[in-house]
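As you look at this complex, bear in mind that one protein chain is not there, while each of the others sits in place.
Our next item is subunit A:
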Amino acid sequence: MFRNQYDTDVTTWSPAGRLFQVEYAMEAVKQGSAAIGLRSNTHAVLACVNKANSELSSHQRKIFKVDDHIGVAIAGLTADGRVLSRYMRSECINYGYTYESPLPVGRLVVQLADKAQVCTQRSWKRPYGVGLLVAGLDESGAHLYYNCPSGNYFEYQAFAIGSRSQAAKTYLERKFEKFPESSRDELIKDALFAIRETLQGEKLTSSVCTVAVVGVGEAFNILDQATVQALINEFEISSEEAPAAATAAEEAAGDAAADQGGAAAEEEAAPMDI
């Protein structure tokens, strides 16, 4: 994507039928640090890489609790993410007030997508520069959705966004078929492995990542650092070793599985068409 005469306003189409400002907003998501999500039939796990600007500053919060049954991980402009989280919390509270029951995740992501769409069709606004992985539980089980700045949203078994997310996606694509029946702990383990893939050799410790879980009988909660470190140690995920022997057998069975997870769009095609 190079600078051209059709990319100044979000309300200007290019001759090829693209809205460049929206695509640039999706680039902002790719620049953010990685966030991944995966789900089974009963649980959903979110994990993200926490990169601090400098040793002196604290890590940016990228995972937010929206309600007892919904949480969100963001990648991109975290300020936009914070504002959208506040909107999501507000929607959940209002729904709960009116209907005395939890807002179904599918309804929330549609509202979020509609809100994002508005910013793609007003000349005085700009698209939100943040991608959201929404993990939640409703009557039909656990769900994982991805909301992008274009106003599109998709449901996933597992997905990764942000910088070097392709490495995580490749790992998830190998494993996703067994996720529906995975236990809570197996899901967390896979999440941590996926995060490790995005670190490209850097050591995985609980200080660089955050993990959150929601599931049947478990309200959305962010795991504390000690718990995460204990899990990392237990699964021996810290360094770039080959995964444990148990998973090696599965890998031998099948290689590139069908791409049900995030299909990486070709660079030249309009990304919104996925």
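The definition used in the following text is that a contact is a pair of C-beta atoms (placed from the backbone, for glycine too) under 8 Å apart; a residue touches a chain by one contact, two chains touch by 3 or more; residues count from 1.
Keep in mind that, in the parts below, contacts and distances are computed from a predicted model.
> Unshown chain, UniProt name, "Proteasome subunit beta", "GPI ethanolamine phosphate transferase 3", "Exosome component 7" or "Centromere protein O"?
"Proteasome subunit beta"
> Which residue from A:A16, A:I93 or A:V216 sits in contact with the chain not drawn here?
Among A:A16, A:I93 or A:V216, only A:I93 touches the chain that is not shown.
> For subunit A, which residues touch the unseen chain?
For subunit A, the residues touching the absent chain are 65, 86, 89-90, 93-94, 96-97.
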